[in-house]
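Sharing a structure below in structure tokens format, with a few things to ask.
Excluded from the complex is one protein chain; the other protein chains are retained at their positions.
== chain A ==
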Amino acid sequence: MAFPHRPDAPELPDFSMLKRLARDQLIYLLEQLPGKKDLFIEADLMSPLDRIANVSILKQHEVDKLYKVENKPALSSNEQLCFLVRPRIKNMRYIASLVNSDKLAGRTRKYKVIFSPQKFYACEMVLEEEGIYGDVSCDEWAFSLLPLDVDLLSMELPEFFRDYFLEGDQRWINTVAQALHLLSTLYGPFPNCYGIGRCAKMAYELWRNLEEEEDGETKGRRPEIGHIFLLDRDVDFVTALCSQVVYEGLVDDTFRIKCGSVDFGPEVTSSDKSLKVLLNAEDKVFNEIRNEHFSNVFGFLSQKARNLQAQYDRRRGMDIKQMKNFVSQELKGLKQEHRLLSLHIGACESIMKKKTKQDFQELIKTEHALLEGFNIRESTSYIEEHIDRQVSPIESLRLMCLLSITENGDARCSLDTHYGPEHLLTFSNLRRAGLLTEQAPGDTLTAVESKVSKLVTDKAAGKITDAFSSLAKRSNFRAISKKLNLIPRVDGEYDLKVPRDMAYVFSGAYVPLSCRIIEQVLERRSWQGLDEVVRLLNCSDFAFTDMTKEDKASSESLRLILVVFLGGCTFSEISALRFLGREKGKREFIFLTTAVTNSARLMEAMSEVKA
């Protein structure tokens, strides 16, 4: 199922423009502080920054030394300090302590804080409280769209998930709306809009407001991307909780892909050093295996290795002239391929070793049983044993959440005993985010709700119900799965080499719910006939469509679909939709996500650590 370039595929918009734009904005901001300066960079911003700029660009704009923002006194002796940070309270406190200790020492320097992607009023409040408002100048670097690949844009905001889905803080919605606004400025308006989820709806509305306010900017432009689909992560937690088995997802689960690149350790590189490798469409070997089920990858790599061998072998029996040609024309390509091939073979080996050690086969079997809803008792006891054996707290939490959501009941085991009592707090968080569901949902809530509604005027009542419905989320996974046919009926063996549906990304056992919803809505070009599903998803008020009547969209653009995942998407979902695009009518999906996520990241986002 390797897919080379498809001649029938619509051409993707050129997203490299976003990089240039971000870089030029940063340069502009750096020039706002003329002269030599030291730059303090927040750790989380380093990798994204690396993608768009390098040290020599910073140096050209008079950045002298680079420091990481961390809780240590700064050793910088520069007269000008510039901070490039996420808008976080702890960063403000750090900067304040630095400025205030300078003040105590009678030292005057210039300070500039650049917030990325935007500043928050809470941050300014802290600066004011600490008495340094006015001593530091503030600016915003609206770098919120990083193209990780030709079809993948990431906002690199993993905290979006916790902030919105756990804390109910809507601070990033404006950032999303701004990013969508930028996209429509660059690539034309989106004629067809769809969405599901409370956050999706809010982001959409705010975005629309923006467009109206800055009326005219996108008018008259021909749309490049025909459809946009916004989806909240909590519409489908199940898919994100599953173990991934397509190559790219597996690499992410095993080694953690960070900002489009991965650190392969010595066990992969078969040398004594680690290697940072960019994983994207430019890596020709990777590009051919990234969407494949892991079991196909071996065969592919072996074939590739044989071909390579044959090509090298050709040099035997060449005369001087042919050899010269070979060296000047082919050798470089072959060497590159050789390097990539040995890396990915090494990665496969390492994955196999790790997975064999942890009885991956059994784990997958249990997950599939949970998805299909049989042998629940067996699965439960497997999970209990998993906990007893202290495999890993994150894994155990993940399995419990999967059990709880698929079975619609609280599956709490004695985890606190095993993984430290702080997990009490994690459990409380998981419940609030709807990752663990209550056995008797609603009861206590209804009581509070009725108490509250007595106090409320009619106008506010609607809003409260909204707020509560997201809190009291009851998972109806089983019913939804039936309605949407998420578990394919398999006669005989599911051929993973020639997948017939999106279920291949989970070994043929399960079609990702998120992707199925997107497929169904795009097919109907509306939510019609999906009322029951939407109701079961608790999204009756939050499923929307918006089509412009204008007939300016070319047929080419209508084959491009931008999917926006609010709260993160997984590589498995990306692979599934890439497959769908190829299968159904030569379409191409483009992804915008707040961050690339996986089950471990979701669980870690829910744990409580010291402030």
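Methods note: contacts are C-beta pairs under 8 Å (C-beta built on N, C-alpha and C of every residue); 3 or more make two chains touch, one makes a residue touch a chain; residues count from 1.
The rule we apply is simple: contacts and distances are computed from a predicted model.
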| item | value |
| --- | --- |
| Chain not present in the shown complex, as UniProt names it (candidates "Spermatogenesis-defective protein 39 homolog", "N-alpha-acetyltransferase", "ATP synthase subunit a" or "CAHM3 protein") | "Spermatogenesis-defective protein 39 homolog" |
| Sole contact to the chain not displayed, among A:Asp169, A:Glu267 or A:Glu532 | A:Asp169 |
| Touching residue (missing chain; options A:Ala9, A:Ile27, A:Val150 or A:Ala369) | A:Ile27 |
| Residue numbers in chain A that touch the chain omitted from display | 17, 20-21, 24-25, 27-28, 32, 41, 46-47, 49-50, 53-60, 65-68, 75, 89, 118-122, 125-126, 137, 139-140, 142, 163, 167-174, 182, 185-186, 202-203, 205-206, 209, 213-214, 245, 263, 270, 273-276, 294-295, 298-299, 301-302, 304-306, 308-309, 312, 332, 334-336, 338-339, 341-342, 345-346, 348-349, 351-352, 355-356, 359-361, 385, 388-390, 412, 414, 416-422, 424-425, 428, 452, 455-457, 460, 463-464, 466-468, 497, 608-611 |
